[in-house]
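This view holds just a subset of the chains, kept in their places.
Letters are used for the chains, namely A and B, taken in the order the chains are written, and counting of residues starts over at 1 for each.
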Amino acid sequence: MFWFQKEIFLPARKRGFHLITGELLREIPEIQQISIGMANIFIKHTSASLTINENADPDVRRDMETYFSKSVPDGAPYFVHTMEGPDDMPAHIKASIMGPSLNIPIQNGRLNLGTWQGIYLCEHRDYGGSRKIVITLQGEKK
Amino acid sequence: MFWFQKEIFLPARKRGFHLITGELLREIPEIQQISIGMANIFIKHTSASLTINENADPDVRRDMETYFSKSVPDGAPYFVHTMEGPDDMPAHIKASIMGPSLNIPIQNGRLNLGTWQGIYLCEHRDYGGSRKIVITLQGEKK
């Protein structure tokens, strides 16, 4: 049984949905030692989130941002928690809709993702800054 | 420590929410060997998803489809990613709302679900075709 945990910082990104699969994988060469296992990717924030979606067309990421910002509007009049700006409470709500973590099976040293699946960082703040991620790998050693 | 991973294909289903608990369980008799553990069920697609909800009244599944298709409308004018049809971009969005995986505790050889909980395949495309699922079991052997 193999356990590995690492905390990394992702650089600040603009508001929107960003493909980070390659960036994450470069941080965990240890995954190659696992024959069958699980990867957990966890974001330590409440105004950004993680999701899995289409990894090819950037328009998908653009449409995700358009949709979620329509669905949870900045500065909606019914929000009470407004001290940190009109984008803050919507960011918290989007974070709970998408969720803070992903659990991806590992097979023969690799994430067992579908052909079109990529990992997205969902940055819900206008100026969210750098984001902290915990990656936990576990599984059977090859 | 016991690890088991299996990839299965679910047959094509029409758009909507479908109860698949029994179908999944028939694929994993190995679960009976585990005293305490976790099951991860992961869908390798970005226009279908998995969720847990009420397992008794088919109207719940119908109302879920009604609600989510109102909430994320086919062919909304603000979508840019439209080449694969009016149901494609909404399918991606619903997939991120519901999420691609479930993590269910195992207790004494069985999924430790509540009485009314069932596993749903959420098919968000009009013609999504067959869907690939990865089931990963891990735990202490009995």
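Everything that follows uses one rule, which is that contacts are C-beta pairs under 8 Å (C-beta built on N, C-alpha and C of every residue); 3 or more make two chains touch, one makes a residue touch a chain.
Being a predicted model, the structure only gives us computed values, none of them experimental.
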item	value
Number of identical chains in the entire complex, 2 depicted	3
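Everything below uses one rule, namely that only the chains that are shown with their structure count from here on.
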item	value
Copies subunit A and subunit B - rotation angle from C-alpha fit, nearest 5 degrees	120
Where subunit A and subunit B are represented by their mean Cα positions, the distance between them in whole Å	20
Complex contacts: residues of subunit A adjacent to subunit B	1, 36-38, 51-54, 57, 59-60, 62-64, 66-68, 70-71, 97-99, 102-105, 107, 112-117, 120, 139-140
Of subunit B, residues touching subunit A in the complex	1, 3-5, 7, 40, 42-46, 71-72, 76, 78-81, 89, 92-93, 95-97, 99-101, 103, 132, 134, 136, 138
